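All protein chains of the complex are present and in place, except for one that has been dropped.
Labels A and B are assigned to the chains in the order they are written; within every chain, residues are numbered from 1.
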Amino acid sequence: MLLLTCPYCGVSADETELSPGGEAHLKRFGPGSSDEDFEGYLFMRHNQKGVHFERWRHTYGCGKWFLAARCTATLEVFGTYSAQTPEHPKEIIAKIQAKRSDWSLT
Amino acid sequence: MSHRLPQGGRLIDKARTVAFEFNGQKMRGLAGDTLASALLAEDQMLVGRSFKYHRPRGIVASGAEEPNALVGLGRDARFEPNQRVTTTELFEGLEAQSQNHWPSLENDIGVVNNYLARFLPAGFYYKTFIHPRPFWKHVFEPIIRQSAGLGKAPKDRDADRYEHFYANVDLLIIGGGIAGLQAALDAGKQGKRVLLVEQTAHWGGRAPVDGIELGGKSADEWITATLAALGKMKNVTLRTRTMGAGVYDHGYALAYERVTDHAPSVDAPRHRLWRIRAARIITATGAIERPLSFAGNDIPGVMLASALRDYLVNYGVAAGKRIVIATNNDDGYRSALVAKEAGLEVAAVIDPRPDATGDLIEAARSAGIAIKQGIAIAEAQGGKRVTGVKICAQDSDGSTGEVIACDAVGMSGGWSPVVHLWSHCGGKLIWDEAQACFRPDPARPPLSHDGEGFVFVAGAADGHSTAAASLKSAQAAVAAATGQAVKSRLPKVVEPELGALAPIWIMPARAPIQKRAKMWLDFQNDVKVSDVQLAAREGYESVEHTKRYTTLGMATDQGKLSNINGLAVLADALQAQIPAVGTTTFRPPYTPISMGAIAGEARGAVFQPLRRTPIFDWHVEHGADFEPVGQWRRPYCYPRAGEDRHAAVTREINATRGSLGLLDASTLGKIIVKGPDAGRFMDMLYTNMMSTLKPGRCRYGLMCNENGFLMDDGVVARLDEETFLVHTTTGGADHIHAHMEDWLQCEWWDFKVYTANVTERWAQVAVVGPNARKLLEKLGSDTDLSAEALPFMAWTDAKIGGFEARVFRISFSGELSFEIAVPASQGLDFWKSLIEAGAEWNITPYGTEGLHVMRAEKGFIMIGDETDGTVIPQDLGLDWAISKKKEDYLGKRAQARSFMDNPDRWKLVGLEALDGGVLPDGAYVIRAGKNANGQNNVQGRVTSTYYSPTLKRGIAMALIHNGPDRMGEVVNLTDGKGGQIKARICSTIFFDPEGEKQNV
Partner (left out) sequence: MRHYSVFAIVKEALGYHQGWERAWRNPTPKAHYDAIIIGAGGHGLATAYYLGKNHGITNVAVIEKGWLGGGNTGRNTTIIRSNYLQDPSAAIYEKSRSLYETLSQDLNYNIMFSPRGVIMLAQTEHEKRGYLRTAHANSLQGVETRFITPREVKELCPIIHLEGPRYPVLGGLWQARGGTARHDAVAWGYARACSAMGMDIIQQCEVTAIHRENGAVSAIETTKGRIGCNKLGIVVAGHSSHVADMAGFRLPIESVALQALVSEPIKPCMDVVVMANTVHGYMSQSDKGEMVIGGGADGYNNYTQRGSFQHIEETVRALVETFPMISRLKMLRQWGGIVDMTGDRSPIISKTPVENCFINCGWGTGGFKAIPGSGWAMAELMAKGHSPLADEFGLNRFREGRFIDESVAAGVAH
């Protein structure tokens, strides 16, 4: 039963308030893109055993989507941030690296 | 024999007797008894039969770890199988039946398995019953199932109710022994919100039984004083009869409160499931004594030494008159001393340690108890009751030795900390060599969301064997859990020093196979030392393999008594160290919890939320036959007296097409999309061009997901330049709204668009049929509703019959049709005024089936029928609704993939059976030949099929390979009975192909 802090309303939300939305920071490929790019966007997933950047929606709360960095092996949450964030945030990367020196973004 | 003593019994009230029944026999106990102590007081040691061999089983323990003494409790709608007598508090009128025997507990036919035990070792069923093949299903399996299974199945609907509680605390403390109490006191003083739960009805754990002195007081007095202090703290909540059942990720925990199990006459929920979110958790869950493995250790009358002591001290009940204690540690002597003090004859203490000394041993010696050191039990003797033990040197094969007569044996193999709750969520264990037990490894705790350990351990659960160390560990746990120093002064403890335990895993040490085949590890599942050794010999070496091959630890006690002993035997067989072998995974719950408690209040009518339209009550009053549609219930039809569904639907359609029908369409999804970029956004959502829609007009549109598949359809109305009203299917409202928000928030966050799901804000009624306009005119409208002023696919605000309304000229039936939305609060009144005014045209409410049939007659698709998540708009001949001008919309790229952009796909056509009948639902269109896997080839399938009252014959739609190019062709379909039906491919539009009826 995960606890994630919604960056919009500041609530430490119980998993029952939230809906998971899969991998974050996917780049959308539309008409005209190559088969490979489109397949990569729609289906291929990093599915890390380790730190995973992912989407959540505070469905039974403020209704906002947000992003989280969470370890899929220990369930440690390194941070949550706005869904309107195009790149992996530097401060979250720093926070992860402070705890896991051998970790880097793949 | 076991019996009640005239003296002793700190938990019972000798003045109040309690009548109960066991196997139909009337018995009497005392207020404060457990069912176990009451049975023992009545000399009912034999209480059940084991799972596999049906061996006689007696009470072994005094608490939640009891493997044997399970009974069926209560009757009829309050019957419950597999209840532990040791955790069942006695109440007036309690009825219990023993389990797993036939015809009776004393004489059980199943005991034949016991005599065949030699032929039924661990895993025997994997090696036999292989031939002849049908015998497994028809002969062997039924016999095995019948002889397994323990308790009887309840038959009736549960008469009790259950509920959930929610709690948010800084600190959850599980276990109300002295360590838990001390922890609560210290955390309470820090001002933390504390919840302390104790699984039994009593606080204090083992300390009062063990005769510990705390701060110059008896343990009972210290507990009373501590509870009084805790009672004054508003920030501390205390609950007895509440077991910490499970620890889950990020500080979530479950506790299971048995509210009325001990007092069934009280009108309250039987069980309460506490759903707790705790910042930190302390487990002060104590320890469980281990049995010793000697031959015959499962004979009734052989029990844990601590249980023997508990029954004496707490209930004034003696397990026997002449007892023997066997122990590999000093604590066993406590039981001998208590027994002696209670006036029982203690025949001997058997201690395999050759030269152990210590306070308790000396005390026993000075009390005149015979102590036999370096000695083991070679075998316990007896059938349904132990009659004596044969003793021998521990370092021997047990072949010779004297017999000591006795009627009860207390055994102590040392103590195992209760580490379950620590382990549920990933906490790791370390092996404590000195005490031969696993205990929590503080360096590897379960981690919370912040990456920090969130479970801490106190008392015996942390491997402490003295009260002084337990209290100290409680303070340390609080300090660690809260991050604040604890300054309280601990009471001075007076207790004996304990010497070292000897890790004796079987006795005697060189027992031959004949004896090892009679040393029970798991009493309920009949797993013996020889079984674990067999598993190791056959290569089932991992502890998980051994467990699963032998069923060790898989009984209802989940191995609370057997796990460590079994592990030690396995390690020895593999010539490995115990920690290298490891443990099996501890999984919630700590002891079994009722399904009723897990389900809570949500059953029957409130099983799931029920969504009702504003007109729902009218439907109920008028005999609607409902069907569930998502969480809504919609009228399927309104059968009148003597009508079946078919007749009702036929009447409703004929009335609608002939004159006037009425549909409650309020469940239809309604979503507002508003903002300067609303048009741009709508163009991405829909395959059509929506941005060109004029205010005041409606347009039918299709929505695909990014995979290209059609996900929803409906009519869009443009309310003004910046506002669209999106109609979705009933089932689609919530997920389409979520879908919009997903794209707006996560992809196109630069779009200036706002959405709102207003589905329940409006009641919506479809007024349908040739007389529809007449009805509205009769009611009176402030707005011109004529065909010229409000043409097909237009909408307008209007005041109709005094109701503020929005009127849409749209039709899903092919008739002249107005869909009228009024505020939800006025929906019922509006509906009633329509019904009343429409009487002269025989106004007829119709349900979902009438809706479906009429739309099929017109060839309109239905999401979920013509689509199934794999269909694209192009398959349905809806290319006209796919904009060629737009560069992009959701699903456009996906539809360009090779399998989708392919002329070979199945496409929508109409079908009519050659015999005019109704084609079966779900029928497939057969193609000659078979595929590479030997399956018959297919070339299409029926998507919708109905009897058309309008055409008085069957009509159907189907997706068929190249269908639109094959008009008039006859195809073969499956009839669902092994045969085939012929049908002709035709247009999907069966009725009024020119659309004349709707355009008036």
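The rule we apply is simple: contacts are C-beta pairs under 8 Å (C-beta built on N, C-alpha and C of every residue); 3 or more make two chains touch, one makes a residue touch a chain.
Fair warning: this is a prediction, and the values are worked out from it, not measured in the lab.
Interface note: of B:Leu5, B:Ile144 or B:Ala167, the residue touching the hidden chain in the full complex is B:Ile144.
When the whole complex is considered, the residue among B:Val169, B:Met303, B:Ile323 or B:Cys425 that touches the unshown chain is B:Cys425. On the side of chain B, the interface with the absent chain consists of residues 51, 78-82, 118-119, 121, 124-131, 133, 136-137, 141-142, 144-146, 148-158, 160, 162, 246, 248-249, 252, 254, 275, 425-426, 513-514, 517, 530, 534, 537-542, 544-545, 548-549, 551, 556, 558, 585, 587-589, 592-596, 598-600, 602-605, 607-608, 610, 627-629, 636, 707-708, 864-865, 868-870, 894-895, 897-900, 920-924, 926, 931-936, 938, 941, 974, 976, 978, using the contact rule stated above.
Listed here are the chain A residues that touch the chain not shown: 1-2, 15-16, 19-20, 22-23, 35-36, 38-40, 42-49, 52, 54, 72-75.
Here is the rule we go by: only the chains that are shown with their structure count from here on.
Mean C-alpha position of chain A lies 29 Å from that of chain B.
Within the complex, the chain B residues that touch chain A are 248-252, 277, 426, 447-451, 706-707, 738, 741-742, 745-747, 749, 887-888, 892-894, 896-897.
Residues 1-4, 14, 19, 21, 28-33, 35, 38, 42, 55, 57, 59, 63-65, 74-77, 83-84, 99 of chain A are the ones that touch chain B when the two sit in their complex.
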